[in-house]
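The complex is shown incomplete by one protein chain, all other protein chains being positioned as in the whole.
The chains carry the letters A, B and C, assigned in the order they are written, with residues numbered from 1 in each.
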Amino acid sequence: MTSHAATVDSTAQRPERGLGVYDKKVGMWVFLCSEVMFFTGLIGSYIILRFGASDVWPMPGEVLNVPVTAVNTFLLICSSVTMVKAFAAAEVGDLKGMRLYLLATAVIGAGFVGVQVFEYNQLIHHGFLPSSGLYGATFFTMTGFHGLHVTVGVICIAWVTAKAYRGGYTQEDHEGVEVIGLYWHFVDLVWIILFTVVYLI
Amino acid sequence: MLAGGAEAVAEAAVAAETEHQQPRYMAIWATLAVLTAIEVGVAFLGFSRSVTVLALLGMAVWKALLVAFYFMHLKYEPKALRIMVAAPLIPAALLVLVVLLEY
Amino acid sequence: MATIVAEASGMPVLVVEHEMPFIRKYVFSTDHKVIGIQFLFFSLFFLLIGGLLAVLIRYQLGWPGKAIPGGGVLPESMAPQGIMLPEFYNSLVTMHGTFMVFFAIMPLLVGVYANYLIPLQIGAHDMAFPKLNMASFWISVPAGLMMMASFAVEGGAAGAGWTSYAPLSARPDLSGVSLGQQMWIVSLVVLGLGSILGAVNYVTTVINNRAPGMTWFRLPLATWALFISAILILLSMPVLSAAMIMLLFDQTIGTNFFLPAEGGQPLLWQHLFWFFGHPEVYILILPAMGFVSEIIANGSRKPIFGYHSMVFALIAIAFLGFLVWGHHMFQSGMNPALGMSFMISTLVISVPSAIKVFNWMGTLWEGNIQFHTPMLFAVGFVMLFVIGGLSGVYMASTPVDIYIHDTYFIVAHIHYVLLGGSLFAIFGAIYYWFPKMFGRMINDTAGKIHFFATFILFNLTFFPMHGLGMKGMMRRIYDPAQYEHLSEIQDTNTMVSIAAIALFGTGIYFLVLFFWSLFKGKKAPANPWNATTLEWQTPSPPRHGNWSELPVVYHGPYEYSHPDMDRDWLAQNERPDIVSPAHPELTDQVLAETGASEEPSPGTHTDGAG
Partner (left out) sequence: MDWSLPLNASTQGEAIDNLFWLIFWITVTAFVVVEAGVLWFLWKYRGRKGRQARYTHGNATAEVIWTTIPAVVMVFLGIYSGRVWASIRSSDSYPDDALTIGVMAKQFEWIVTYPGEDRMLGNADDFTIRNRFEIPVNEPVVVMLESEDAIHSFFIPEMRVKQDAVPGMTIPIWFEAIRTGEFQIACAELCGLGHYRMRARVVVHDPTSYEAWYDERSAEAFAAEE
């Protein structure tokens, strides 16, 4: 235990270990727990309204454009992998790679929002509106709030990217990249669930 | 003191594992993409309703877990954090299941 | 700017304090203590507004249809010639509930004391995210202003009750209120966001920023309770936000979530609302229980009785709090079989509450009880909370609830819990921590007058409401005299109204006392109550950054009357040589881990007698 002897002195002033994870990461996870409940409220209401209803709702493909959304889902998955690659690059000190991957994430994320706007436009054009019964109401509320989260994510990632280009992150300190990454993967995760329960079931 | 030592060992192990994990991000990405394609296929192939729903939900959970464990590296986080993250799933499930019981 | 820089080694270092401009120091401050005090002024203001609305409600019930004295100042749309209109009455009951729950009691408990106490009690320099903390306050302010402004818009303020059951709240043609209801929704969504940001902060801070030696089971119970409440906020508030957003869409863009026209479910609103609403009730009582535990241990000069069971009871209440929401819906048309399960979980949740009451009694037992004002309020809390808790048993029993649901019995119950409970604890907390917050004392005699007047008038106001409920008087009734079965109770209503108005007077007395003490109170010492927890080991008021050097904790939070001490209290961060029988093993461990043995400490040094 030679290493331990060296740590005794510094622990004299160190806070309790807590989770052994730095504050920002804990904070983001705690916030994501809260987000889980927000989406539970929205998706749960959809499940209850749909499976509690006596009438049958439209089957996949009848109203919604599944192929376009499948491509969009693929986009979001790609942005998730570029995000994690940015973090991995930062871990090994490849700051150039980190910046490029961050930029790619922001761009692909913006692409997702763009496709969603296109999809909305198409649907509204065909007369499918939030006021089109419970199907329209739940669809637009869930995907709309997810889209809002994506938009916020894109803005934050753009901000992090800008900071990265100004040299704000190093191999030792890139908490911001990891924390925004957590948020971004969470948004991706929510989309995985949404895509399945809204578009495919 | 023992705990401190054990933790240091564990940290080293995690660090080593993380390095090994990095190349696999692309494999996970490929898995996610393939699963998405299969999902779309299942939805349109016209299996019976219950088979479709179960298969789709299964794949969605699989994908979600892949994202949570690898992209969000929950796999390498302390157990306490993992428990904390899983905690909201209990009230979430309760809310939906109990209200569904009504119908 | 934040003056604390965390070095990579994990050792926080205090950087020289710069002289900050007024606006950074007192307005857009990131200091948790300033934010706590800002929340205090914010919520006391809304407490006053909520009280004023209550007086108007009681005036109408005491003297139905009579002109309100001075009511001529109210606009035609509320009370022409001072005579209140039913639609204004509906707005009053709605906004009284909303202000009291969301803008007074909740910020008083969580906004004020979670901010002020958590970093001090766990021995941290500040919250984990000071800027986020500032944001959580400045998000709440516009929410409050918007809620206030809704009285002035066309159609008046929201009038569907603080629970805003759909479809009444979702269809402007039914309630006659459109913009007011929408402002109500937006305001609460914004406030909810502020609460969630605050809660993220509290939870992270407690998890990660405890001082060395501050193990989980050395946390003061106030911090424990605030921590658990923050978790409840995190998990329940977003569900309300989601429901509110759907309600807003029903109001504005023609969706049908809660309208039956195209298959929507009015009961879904109630499920979502109460899924939030019941944990919310515990958000409003758990911190109060925490403060009372602090004060009772201090006033009795004894360690809190059954610290561990107090903590586990808090956790149990929080967990069960997510399983009982349906008990608000026994008569709502919910499946009766579901009612049965909710009844059982509700009866179960009363057990941990009972444990807490008995533990407080156990703390008083064989104590050396000091009757300072905070102690009076804490004991008052226990006595009134018992009544509120016991009256809850009637509602939990589904058949009895058939009769008393939506009657004044419920009104009595909620006020015994929220006013007799939470607000008494808040008054206790204000008197207790006022010296720490402002460096001045509140005069003890003046405080005692406030306590006795409030205690007596509170009971005169709310105890008879149980009887009104037993007679079948419905809630939210503009004019009870309309009903045969309520005609004989008009005298009681008048009596209750007189007491209520006098109770409001005690509130004014308190505010005057509060502001007078702020400027003219006697200078407070660092530890006026001879208390043990860390916040009292700092100057009053504590400096920016709280500690120049983090404290090291050796003891549980309530080491009063320790036999090895010559005075009757032992602070958490002193005398590492004294071993607390509560956790001997922890003391040894911390002594070893923190390397405290290298510091000179008073008294003889033991290797740990455990």
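The criterion applied here is as follows: a residue touches a chain if its C-beta (ideal position, glycine included) is under 8 Å from a C-beta of that chain, and two chains touch if they have at least 3 such contacts.
Here the structure is a predicted model, which is why all the values come from computation and not from measurement.
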Which displayed chains the hidden chain touches across the whole complex: C
Which of C:P21, C:P75, C:P260 or C:P539 contacts the chain that the document leaves out: C:P260
Selected from C:A67, C:L132 or C:V357 as touching the chain missing from the view: C:V357
Selected residue (touches chain absent from view) among C:L347, C:A502 or C:A526: C:L347
Touch criterion as defined above, residue of C:P21, C:G72 or C:P86 at the omitted chain: C:P86
Residues from chain C at the interface with the omitted partner, ascending: 85-87, 89-90, 93, 159-161, 165, 167-168, 171, 174-176, 259-260, 264-267, 300-309, 331-333, 336-337, 339-340, 343-344, 347-348, 350-351, 354-355, 357-359, 361-362, 364-371, 379, 382-383, 386-387, 390-391, 393-394, 396-400, 402-403, 405-407, 464, 467-468, 470-472, 474-480, 482-485, 488-489, 491-492, 556, 560-563, 568, 581-582
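By our rule, only the chains that are shown with their structure count from here on.
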Distance from chain C to chain B - Cα centre to Cα centre, in angstrom: 37
Rounded Å distance, chain A centre to chain C centre (Cα mean): 34
Rounded Å distance between chain A and chain B, as computed from the means of their C-alpha atoms: 14
Residues within chain B bordering two or more other chains: 1, 88, 91, 95, 99, 102
Per-residue multi-chain contacts in chain C, two or more chains: 234-236, 239, 268, 272
In the complex, chain B residues that touch chain C: 1, 88, 90-91, 94-95, 98-99, 101-102
Of all residues in chain A, those that touch chain B in their complex: 1, 3-4, 7, 19-21, 26, 29-30, 32-34, 36-37, 40-41, 44, 47-48, 51-52, 60-61, 66-67, 70, 73-74, 77-78, 80-81, 83-85, 88, 91-92, 181-182, 185-186, 188-189, 192-193, 195-197, 199-201
For the chain B and chain A complex, residues of the former touching the latter: 1-2, 4-5, 7-8, 18-19, 22, 25-26, 28-29, 32-33, 36-37, 39-40, 42-44, 52-53, 56-57, 59-60, 63-64, 67-68, 70-72, 77-78, 80-81, 84-85, 87-89, 91-92, 95-96, 99-100, 102-103
